[in-house]
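One protein chain omitted, others in place.
Up next, chain A:
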Amino acid sequence: MDKSFGALKVLDELSFRVDPGERVTLIGPSGSGKTTILRLLMTLEKVTPKADPERDGGVVWVEGQPYSHMEKRGRLVPANERWLRRRRSSVGMVFQQFNLFPNMRVLRNVTEAQVHVAGRSKEEAEAKARDLLELVGLSDKTDAYPSHLSGGQQQRVAIARALAMDPDILLLDEVTSALDPELVADVLAVLRDIADTTSITMLCVTHEMGFARDVSDRVMMFDSGRIVEQGPPEAMFSEPQEARTQDFLRAVLAE
């Protein structure tokens, strides 16, 4: 797929596939397009259309079905809101800035979409929310407003909120970057736990190389909207082949 913002080409003929249950970490310098990829997958951005998506590409596929596009009279056309609503229920996202709803207490942050989107009963949604809040270690904060929580706590609520919708694919965009250093470990511990106990496919942008090494099956190095190099974390971190990967890793590890 391609993605341009005006004249700026951010993703250039990018193509990759992720297997069900795979954990992929996206690394690369600032501006290389990592966030853009996750936002495309969350349908917060649209791929830049091509004349013939069937032949030229530019289509996101999920589980063998078009995702960014839909079929219309035998042709692939950009998806409309109805199609997107049907398809994106299998994808969840956690944001760098948490984006909890400040007008709802913690419990309601986690139940709201369950009730209004997934159609669950209030009791069912609350039971699930309490389980998930326990998983992220926040059972005692269900009645707090987000503004009364630390960044790390807010981010763990955001993770619970995303998981409550039972996504098959979870997108994590630098979820610890906005946190004070001492709060990072709690959030990463929760994510490790989720990686260990579920089979959710995870696409994760992070600068936490230790976490990436432990959790991911594959690391992808991006630069200027292209994949520079990819492979299992051991290989990528101990003997990167490309000069740009070596430079990037040296810079990150020096921090």
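The definition used in the following text is that contacts are C-beta pairs under 8 Å (C-beta built on N, C-alpha and C of every residue); 3 or more make two chains touch, one makes a residue touch a chain; residues count from 1.
Just so it is clear, contacts and distances are computed from a predicted model.
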item: From "Sarcosine oxidase subunit alpha", "DNA topoisomerase IV", "Ectoine/hydroxyectoine ABC transporter permease subunit EhuC" or "Iron-sulfur cluster assembly scaffold protein", the hidden chain's UniProt protein name; value: "Ectoine/hydroxyectoine ABC transporter permease subunit EhuC"
item: Touching residue (missing chain; options A:V18, A:M42 or A:V62); value: A:M42
item: Option from A:R88, A:K128 or A:R156 whose C-beta touches the chain left out; value: A:R88
item: Contacting the left-out chain in the complete assembly, out of A:S30, A:N103, A:T197 or A:S238; value: A:N103
item: Positions on chain A contacted by the hidden chain, ascending; value: 42-44, 81, 85, 88-89, 91-93, 95, 97, 99-103, 105, 112-113, 116-117, 144-148, 158, 161-162, 165
